[in-house]
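What follows is a short report on a single structure.
Note that one protein chain of the assembly has been removed; the remaining protein chains are unaltered in position.
Letters A and B mark the chains as written, and numbering starts fresh at 1 in each.
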Amino acid sequence: MAVDVSSRDMGAMRRRRRRSLMRDVVGVGVIVLAAAIGYFAFPDNLALLTRIIAVALLVLSLDLVTGYCGVATLGHAALFGSGAYAAGILSAHFGINDPLLMTLAGLIGGALAGLLSGLVMLRAHGLPQLVLSIALIHLFHELANKMSSFTGGSDGLSGIAPDPIFGRFEFDLFGNTAYVFAVVMLLVVFVLLRILVRSPFGMLCRGLKEDPLRIRAMGASPKRAIVKMYGISGAVAGLGGALNAISTQVVGLDTLSFTQSAEALVMLALGGTGSLFGALAGTVAFMMFQDYVSSVNPFHWLTMVGALLIAVVLFAPKGIYGTVAAFLEKRREGRP
Amino acid sequence: MQTIFSIGIDALAYGMILFVISIGLSVTMGLMRVVNLAHGAFAMIGGYVASYISRDLGLGYAPAILAAVVATIVIAVPIERFLYRRIYGAPELTQVLMTIGITFCIIGLANYLMGPTLKTIPLSDVLQQPVDLGFRSISAHRLFAIFCGLAVALCLWLAIEKTGFGIRLRASVDNAAMASALGVRTEIIYAVSFAVAVGLAAFGGVVGAELLPVEPYYALRYLVTFLVVVSVGGAGSIGGTLLACLLLGAVDTTGRYLLPEFGEFFFYLAVIAIICVFPNGLMKGAK
Partner (left out) sequence: MTAAVGNPVFEVVSLKKSFGGLVVTNDVSLSMAAGDRVALIGPNGAGKTTFVNLVTGTLAPSSGEVRLGGEVITGLDASARVKRGLVRSFQVTRLFQDMTAAEHLGLAVLQREGRSGRIFGNFLTMPDVMQEVEHRLETLRLTALMHRKVREIAYGQQRLLEIAIALALKPKVLLLDEPAAGVPQSDVGLIEQALNELPADLAVLMIEHDMDLVFRFAKKVVVLAAGAVIFDGAPGDATRDPRVREAYLGSYADAGRVA
């Protein structure tokens, strides 16, 4: 009898693993498909699509600390902007124009900003922690603003001129190369993050979000885990920033702003926290909506975002992806 | 000497304005444990109403203050009833999203209804005169702001320490479940405190308009400052909030006078340092 139950359970586990693997494949497939559709549907707007991908990396990165570790932050653009400035400064001031090296600089810059943010954020909980995140983004913003000889200040950092990728693929006027570069980067990050969230460390963080005391009673240090996740998250956001710098060839102070941080949080909530698909869905939905509304009536943009947020909290607290996934799950369980 | 004196008066006035606006936020956060990012938006609504009454309708400063407080409460009470009640006890992230959503809406609407420009609130003649102190003369408005701050602090202290409502309020802050088990109707306590908090925010928004000018992004621009006051002072503590306001008023004003270039930078640096050392607020001590 016990053996029966157990073998049924083993089956369930195998099914679950297969489903999870399948989701990886489907995820990669959906990204490729969406990228292809975007390419053919908006050939004149590849710049927007590339920007969506850059921001998606920021939102994925935010999901790592907010969705997987439970840290609410309104200052996550600090990581994104640091990556953007690191990549931009490398090109504009040091003449190192290799896009891959610039990307690497963005990754490192973001990771360092992430580690710093993580260490600061750990000092408090609740409201004071939230205030720390806001103070951090303003501090980064002011720093970039004041160091204008390096960052270009409020005029933005210009003079970024990336070389062709591998010396062959030039960044063209239409943004073809930048777009392909962005899609490839997103795919690589997505696969790596899928591995991360299933790894022992990913599991530890999920536990940490639910019950830090239990995690400590298992002998793990929540602080160390959060700082580490912040570092990883910074690397991902930094990649997004670098991508933005490379594709637009300027870096503005807005990459390092409270608004950008708050919008990233809105996108994550819209898509659904705690899942990579949610982060992606939220970013695409939000940015498409933003593009549409601002071309129709920029005046009401903020009002609509606000109303959207209230609606999400009231009617779809799990976000787009969470709600759909829960619906599908229910249907699957309904079947014999 | 001259400079030190005017820095001191400005810092004091600024700190008192911060106190009038933030104390309501502090009490509601201590009481309802809601991270309310929309508090600055209510102060801003007060400023707009006052500007409309006093500048556009020419009805004078005192009626403007009164109208601002009443109108803001009238606007805020339904918001409390239909939106805030849904997020009491919810995770922090949910509260952040809801209240920042409310803030965005209010900013967008303010921009639409009143336009993106700064709105002034003409002072009454008395407040425009300088007051001669014998050795120095200072602006009557600064004195008025300081007086308002002290008056609010005193009234709140009396209301909380000496009235039946205050007793029930303190009981609910300490332990809401126990208070309601003892027959305190916490939702009424919540609603009344929320109304008072919003009214004070509107009052502070009007009186402080000279220092914190009214424009649509007011709600976000000064949000950090109000939140900082609450986290540094410790949510729910009048004394802590007063201390935090005076401290931050001094840091901010001095920074602006002495290092106008880097004022904001040092302000945020100071905020981070203070919270890192006193993560539970100044009055609760380091931990």
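The criterion applied here is as follows: contacts are C-beta pairs under 8 Å (C-beta built on N, C-alpha and C of every residue); 3 or more make two chains touch, one makes a residue touch a chain.
Please read all numbers here as calculations on a predicted model, not as lab measurements.
> I'd like the shown chains that the missing chain touches, ordered by label.
Hidden chain, whole complex, touched shown chains: A.
> Out of A:Leu136, A:Leu157, A:Leu204 or A:Val305, which residue would touch the omitted chain in the full complex?
Of the candidates A:Leu136, A:Leu157, A:Leu204 or A:Val305, A:Leu204 is in touch with the missing chain.
> Even though one chain is hidden, which residues of chain A still touch it in the full complex?
With respect to the unshown chain, the touching residues of chain A are 2, 5-6, 9-10, 12-13, 16-17, 195-196, 198-204, 206-207, 210-211, 213-222, 224-225, 228, 232.
The definition used in the following text is that only the chains that are shown with their structure count from here on.
> In angstrom, rounded to a whole number, how far apart do the mean CA points of chain A and chain B lie?
Their C-alpha centroids are separated by 34 Å.
> In the complex of these two chains, what residues of chain B are touching chain A?
Touching chain A from chain B are residues 29, 35, 83, 86-87, 92-94, 96-98, 100-109, 111-112, 220, 223-224, 227-228, 230-231, 235, 261-262, 264-265, 268-269, 271-272, 275-276, 279-281.
> Once bound in the complex, which stretches of chain A touch chain B?
Chain A residues touching chain B: 66, 72, 74, 120, 123-128, 130-132, 134-136, 138-139, 142-143, 146, 258, 262, 265-266, 269, 273, 299-310, 312-314, 317.
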